[in-house]
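Shown below is the structure under consideration.
Removed from the display is one protein chain of the complex; every other protein chain stays in position.
Labels for the chains are A and B, by order of writing; each one numbers its residues from 1.
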Amino acid sequence: MNLIRDVLDKQVLDRDQKKLGKVDGLVLVFGKGPPRVAFIEMGSVVLARRLGPRFGRVVARFCTFLGGEGAGEPYRVPWSKVKDVGIDVEIDLAIADTPLDDWQEWLRKKLLRRKARA
Amino acid sequence: MKKIFEISLAIVTSIGGFLEIGSLSTAVQAGVGFGFQLTWAIVLGTICVIFLVEMAGRFAAVSHHTIPDAIRERFGFNFFVIAFLTVAIVNFLVLSAEIGGVGLALQFATGVSYQWWAIPVAFAAWLLLWKGTFGLIEKGVSLLGLITLCFVVAAILLGPSWKEVGAGAIPTLPDHDRAHYWFLCVSILGASISPYLFFFYSSGAIEDKWDKSYLWPNRIIAVLGMSFGGTIAVGALIVAAMVFRPRGIEELSALYPVALILTPQFAFWGFVLVTASIGIACFGAALELALEQAYLVAQGFGWNWGEDLPPASDPGFNLVHTAAVFLSALPIAAGLDPFKLTNFSMALTAASLPVSVVPFLFLMNDEAFVGEFRNGWFGNGAVLFIIALGFVLAVVTIPLQVFGS
Partner (left out) sequence: MAVREVHLQQVLGAVVRDRKGRRVGRLEEVRAEAHGAHLEVTEWHLGSYAAFERLAAWSIGRAVLNLFGAAGHAYRVPWDKLDLKDVKRPVLRCPVSDLEVID
């Protein structure tokens, strides 16, 4: 497969076919032998870095300010969790198991006054 | 049978949803300033939007992608940001103008200034977006928009020389006020070919779960719906030319005189029809624009989205259309003139078209997305020509209009 054409910027779906986000970045690992695709990266920090390293640092600091330590780091999905690459990239995770929905969960709790997910 | 009903409904809603503040304002100004001479610009804009709407529906039905989603996927995030910001800014200005249009209609009806209506109109739009479904918003409000057919009826009743109207469908050079003529031409093209129209159409096709079996219905809807819609804009131009010009009015500096445009034919009910037409048409367009802002963001960043989903399923999507509608109301609430804002935003739309249309044309020729349903050379050529014309005219005339007015 072509990594840039067929994977990068594609829609990511969780195991329940819910939209998680897009493949914002791909991490290659160089060691012995051919480079391997190790992770899919997702999150605003990854996108900001694509626009420029300085902008990436600003967004990372802002995310840390809002969400605490760790929030300024990209979320990584190991390539081993990728089930299928077709129209969308399907991964073997539930959105609730990732921090990607945290901000929407905050909106549900604060603005919609829904109960927190179990 | 079900599909025939769906097609008929979609054509009717396309007609009812066509006219909004941009197409009405530019058509009326064209009629007032140049009689029937700018009919060709409405015809050209309508032809272009027929092509683009048909392409948008075909793209969504075959690829199961919306246009913003596909632009991000194929061109990458860095280019997507440029297209996104351009379209979002244009949408913001047009949405403000539509809210201003509703405010003006309410001012006609109540005498209370449009400024005071901006926030209540935004609230009403938000409530419908929050509680309503896609079908209610797209079809329900657009069906009410059929009231704008009153312009066509009035145009027929006025008994224009159809030979002269037909002559206006052929491009001619103006014999006066050239800068204003070409600026109006640009504004008409911008009003007809707004990116939100075909972007929204592709999102709507996905909301309605279109597949390849909808390709022919899509073609019929695009051609008939947009053609009849363009006819309403031509109707408004004819009425403006025949009502205002004989009374010595050859230029509009505000939209207030439009309130009386149908009174020669329908007396008091003419005023009611115009007020209702402007209010309903602009409100419908405002709903679509607010939704389109939310679609742009959600589809570009891969969030869950869907007007038929409960807000708890896609709170981010709902937050964006909420913010869009209230932020866009602020310039009108602050007193910005909807008439001037409409003229400016329509011209800016024309100038920005290459950023949204050219990537879309590349997608329509990409086998990976549309397979055997790629564009033919005629479709590509027609759209490229009209976009290039609009862009060149906009670049030349916007400074002329700004410095010449």
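Methods note: a residue touches a chain if its C-beta (ideal position, glycine included) is under 8 Å from a C-beta of that chain, and two chains touch if they have at least 3 such contacts.
Since we're looking at a predicted model, the values are computed, not measured.
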Option touching the unshown chain, where A:Gly33, A:Gly68 or A:Gly86 are the choices: A:Gly33
Contacts of subunit A with the absent chain, listed as residue ranges: 1-5, 8, 24-38, 41, 46, 49-50, 79-80
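The definition used in the following text is that only the chains that are shown with their structure count from here on.
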Subunit A and subunit B: spacing of chain centres that average the CA atoms, whole Å: 36
In the complex, subunit A residues that touch subunit B: 4-5, 8-12, 18-22, 24, 47, 50-51, 87, 103-104, 107-108, 111-112, 114
Residues of subunit B touching subunit A in the complex: 64-65, 69, 72-74, 76-78, 80-81, 301-305, 311-312, 314-316, 319, 368
